[in-house]
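A protein chain is absent from this complex, but the other protein chains hold their places.
Coming up: subunit A.
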Amino acid sequence: MEFDFAEEQPKFLMLMYGLIAFVAVVGGLLLLLDAVPAWFARRREAQLIAASASGTPLPRRRKEREGLFALFFLLPTLLLLTIGLVVPAIRTTLLSFMDRGSNDWVGLRNYGWMFSEGSIIRVLVNTLIWVLLVPLVATAFGLLYAVLVDKARFEAVAKSLIFLPMAISFVGATIIWKFVYAYRGDGQEQIGLLNQIVVGLGGEPKQWLLESPLNTFLLIVIMVWIQAGFAMVVLSAAIKAIPADIVEAARLDGVTPWQMFWRITMPSIRPALIVVVVTLSIATLKVFDIVRTATNGNYDTSVIATEMYNHAFRYGENGQGSALAVFLFVLVIPIVIYQIRNLRQQREG
């Protein structure tokens, strides 16, 4: 019944191989980068000496080989990005037009399936709810808290507490909240905080995660709980960056806190606000861990990312899984275009 440390040894050995590979690759690359130019320099020196000894005209200094250097610096990154991201992404796009075993072309059938199958439409609606709610609520909360804490004492501690869930894995956070939502039958003592509060207020305890569509909103709470800290930190920094003389001038003019917020704070932090909303939208589109850990996509809570995983890796439906992945990508694009346009306006304005 005891944990046997010796059994874990192969893992440490593997980790060591990994670290040795790291040192070899990076060290080797740096060494190469050092040795090659040094060799060229020595050769040139030798040429110069030979030339001056024999009295022939000095060889002209050649153009520096900047491009060659750049290639070596960029080599690992470009190689890995090609193998690990670019080629697979293209392949996934192709696979989405093929059948489940990736043997025959089926045209748009996978996409047709996506928009006609009732369960998948439910998934798309759920994803939409997530993407509408999470950025909105998390940003609103983060903004309110950032404004509030700006005037408060113990600012650092309060901010750390809100920010803390960022360090917790989605899986860990989901377990934390599943415990809050835990249910004990009627008459038993409740162990979940939410049911305890409901009972304390005279209500009936509920199996929260089984009740659609409420369960989706309860899962969204988890995401908001994690991400509000991110919104708060970025927005708080933006608020602090508002020039003090503007704030002071407004104060001397006697504006109300309300006016201050809408006329000074909001316009000043608009760029940061957009970045936060965009970042959260993209993160929410890809949400996977929370849904999988909490309900495994059952009880009408599934979202695109969990469904993509299920189809591609559990049901062996490569075509349908790929189509879902491509759709996810398509959904990200307008958000990114919106942000790029905003950035451009900012630079010009």
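Just so we're on the same page, a residue touches a chain if its C-beta (ideal position, glycine included) is under 8 Å from a C-beta of that chain, and two chains touch if they have at least 3 such contacts; residues count from 1.
Methods note: contacts and distances are computed from a predicted model.
Participant: Of the options "Carbohydrate ABC transporter permease", "PadR family transcriptional regulator", "Urease accessory protein UreG" or "Sarcosine oxidase subunit delta", which is the UniProt protein name for the chain that has been left out of view?
Facilitator: "Carbohydrate ABC transporter permease"
Participant: Of the residues listed, A:A167, A:L214, A:I246 or A:M266, which one is in contact with the missing chain?
Facilitator: A:A167
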